[in-house]
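Omission of a single protein chain aside, the complex is shown with its protein chains in their original locations.
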Amino acid sequence: MAEKTLEAKVKGLEAKVKDLETKLTAVHDIQEIKRLQRTYGYYLDNRLWDDIVDLFSENTESLEISDSGVYLGKAGAKRFFKGFLSGGGLPPGRGSLGTHMQLQGVVNLKPGDDTAKGRWQCVILLGVPYHNELTAMVGFGVYEVDYIKEHGVWAFKKMHFHLIFRTPLHEGWVKTPVVYSMAGGKPDKPSTVYKPLPERYVVPFHYNNPVTNKEPHANF
Amino acid sequence: MAEKTLEAKVKGLEAKVKDLETKLTAVHDIQEIKRLQRTYGYYLDNRLWDDIVDLFSENTESLEISDSGVYLGKAGAKRFFKGFLSGGGLPPGRGSLGTHMQLQGVVNLKPGDDTAKGRWQCVILLGVPYHNELTAMVGFGVYEVDYIKEHGVWAFKKMHFHLIFRTPLHEGWVKTPVVYSMAGGKPDKPSTVYKPLPERYVVPFHYNNPVTNKEPHANF
Partner (left out) sequence: MAEKTLEAKVKGLEAKVKDLETKLTAVHDIQEIKRLQRTYGYYLDNRLWDDIVDLFSENTESLEISDSGVYLGKAGAKRFFKGFLSGGGLPPGRGSLGTHMQLQGVVNLKPGDDTAKGRWQCVILLGVPYHNELTAMVGFGVYEVDYIKEHGVWAFKKMHFHLIFRTPLHEGWVKTPVVYSMAGGKPDKPSTVYKPLPERYVVPFHYNNPVTNKEPHANF
C-alpha cells in the first residue's frame, strides 16, 4: 500500500516535471525570439546583410516591406536586403546612418509550439541622401512577424513591415510623412497594403486582447 | 531502509518541484505583465479605447495623468480614455498620430504574489492640432504602475503617468517643455503632483536599488 502510494507520487511528479519542462521551454523561447528580433535590429543598423539573411528560415514564406513590395521565400529576403549593396535606400558611406530600433516587442507562443508570432515598433534614425545632400531623417513603423523553431533554433518565417512615416527631421512627420522610398532588390509582387501617414491605418493584430481574449477593434 | 530513503527522496523532489513551479510562474508572470503594458501602448497608438479600458481590473484603484488629474476606479479610467472620442487631446482624424511607446520596462514581483509593480518610460510622437494646424510633437514621460492577477490574468490595478515634456518637434523640449494639454473626461480629483520640465522632479521609485537593496536617493 505504502509502496503503491510512492509509485503514484512518482507518477504524479513525472507529469508535473514534464509540464514544467514545456512551460519553461516556452518562457525561454520567448526570450530567444526577442533576442533574434533585436539582433536583426543591430545587424540592420550595421548593414550586415549576409547575417540578416541568415536569420530567415529556409522555409521563409515572405518578406513584405509596405513601401517596397512582397519578396517570396528566403531567396526573396536575400534579394531585398542584398539589393542595398548596389546603392539602394540604406546608406553605405561616410556620414550615413541606418538605425532601425526594434522596440515594444510582444511575442505570443503557445507552450509546446514551434511557431510563434510577434509585434514590434521600429524607430528609424537615418542619415541618407536627399536632394543630393546627406540628411537626418526620422521614421516610424510597425512589424508583424512569424517565427519558426527548427533544430532547436528560432528564425524568421514571415516578416511584414508597415511604414508609418520616414521624413527629414527638420520637416517633421506631419508636413511630409514620407519622402524617402526603400530601394532594395525588385519585389515579386506589389504590397498587399501601404497606408502611411496621413492615413490612420490600424496594423492588424495577430493576437487578442490579453485580458478579455476578444479581438481588438477600432472605434474612431 | 532503502524504501525509506526513496520515500525521503520523493518528498524532497516534491518540495523542489513545488518551489520550481512558484519560481517559473513568477518568471512567466513578468513576461505577461510586460505583454500587458506593451499591448496598452499599441492600443493607445490606435485609439482602441474600449480595448484599453478592458486592460483595467474591475478593482482598479485609480488612473492619474499628471497634466490632467486623478480618475477613480475602472469607471474613472473609462471616462478618461473614452473622453478622447469626443474631441479630446488625442488625434482622431486624417494626418494625426498618437504614438505612446512603452519602453525600458522594469517589473518587480515577489514569487507567489498576485500583485506586482512596474516602471516604464514613454516616448510620445504626435500629430495634433496646435494653433489650428496639425503639428508634429514629441513628448516624454514616466509611468509607475500597479498590476493585479485575477483568475490567472494580469490587469492594471493603478496607473500613474508623469509627463516630463510634450512639445512641438521644431521648438524642442527646452524652449517650450509643455504646450499641449490632455483633455479626456473630467477627473475626480486634481493631480497629486505635476512637475514637468523645467522642474527637475525625480519620479519616486517603487523599488530599491537592485544591488544594495537601499532606497535610491537624489544627491544633486
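So that you can tell them apart, the chains are marked A and B in the order they are listed, and the count of residues begins at 1 in each.
Please note the rule applied: a contact is a pair of C-beta atoms (placed from the backbone, for glycine too) under 8 Å apart; a residue touches a chain by one contact, two chains touch by 3 or more.
All of these numbers come straight from a predicted model, not from anything done at the bench.
Remark: the omitted chain is touched by one listed residue; of B:E58, B:D113, B:E150 or B:E199 this is B:E199. Among B:I30, B:L97 or B:A155, only B:I30 touches the chain that is left out of the view. Here one chain is not drawn; of B:R47, B:R119 or B:H160, the residue touching it is B:R119. The chain not displayed touches chain B at residues 2-3, 6, 9-10, 13, 16-17, 20, 23-24, 26-27, 30, 103-108, 119, 121, 123, 140, 164-165, 169-170, 172-175, 177, 197-200, 202-203, 205, 209-212, 214, 216-220.
Considering the complete assembly, chain A touches the hidden chain via residues 3, 6-7, 10, 13-14, 17, 20-21, 24, 27-28, 31-32, 35-36, 38-39, 41-43, 46-51, 54-55, 85, 92-97, 99, 101-103, 123, 125, 127, 134-136, 153-155, 169-170.
Here is the rule we go by: only the chains that are shown with their structure count from here on.
The distance from the centre of chain A to the centre of chain B, each centre being the mean of the chain's C-alpha atoms, comes to 24 Å.
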